[in-house]
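Left out: one protein chain. Kept in place: all the others.
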């Protein structure tokens, strides 16, 4: 059994839902050394989040953005935390609904996602900046 | 320390929330060998999800289905991804709100859930088919 941990910084993305599986895996050369385990991917921010969803249709990501804007509207009359802009408080709530991490099974040196699954970075701010992820892989190392 | 990984296929279930703790544990004979650790249960799909909730009252599961249908309605006017049926896009959104995995502490050879906790398979499609889970257990093996 073994554990590695890596920091990955993703460049700024526009507000919305972005498929980032490939971008993450490119930073994880060590993944190929694990025969079985878990990859835990954590975002170190409170106004962006991670989720797993459909990896083909760009319309799915557009509809996520539309629906989350309905679910957590800007300028709700009861918000008290409004100093950092009308997109800030909704961003915090969206981040907690979706979650700050995903954990994915690792098998035979790769993420063992379903055929249609990809990892989304969910950018909830209008101008979010670069986003730092911490990936921790825990599992069995392959025999060499 | 040790890690095992198993694939489990659950037979098709009707749209709604289903208590599946027993169904999952029946496939995990190896669980009894772990004194402490984590069991990570992952669903390899984007229109069904996993969550942990109340394990007694069937009405709770009915109310989950009713409320999620309010929270993420079918045929919202802004959906663009509509080709796969009116239940498809809501299914994707519900799946991300609830999440694609649960992780449960393992203790003394069993899932260390609270008294009232059970694992739900949340089937968001009208005709979802069988659902594949990947269970990864990481922990300390018992002395024999």
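Read from first to last, the chains carry the letters A and B; within each, the first residue is number 1.
In the analysis below, a contact is a pair of C-beta atoms (placed from the backbone, for glycine too) under 8 Å apart; a residue touches a chain by one contact, two chains touch by 3 or more.
No experiment lies behind these values; they were computed from the predicted model shown.
Screening B:25, B:52 or B:76 for touch with the missing chain picks out B:52. Residues of subunit A in contact with the chain left out of this view: 1-5, 40, 42-46, 71-72, 76, 78-81, 89, 92-93, 95-97, 99-101, 103, 132, 134, 136, 138. Across the interface with the omitted chain, subunit B contributes residues 1, 36-38, 51-54, 57, 59-60, 62-64, 66-67, 70-71, 97-99, 102-105, 107, 112-117, 120, 138-140.
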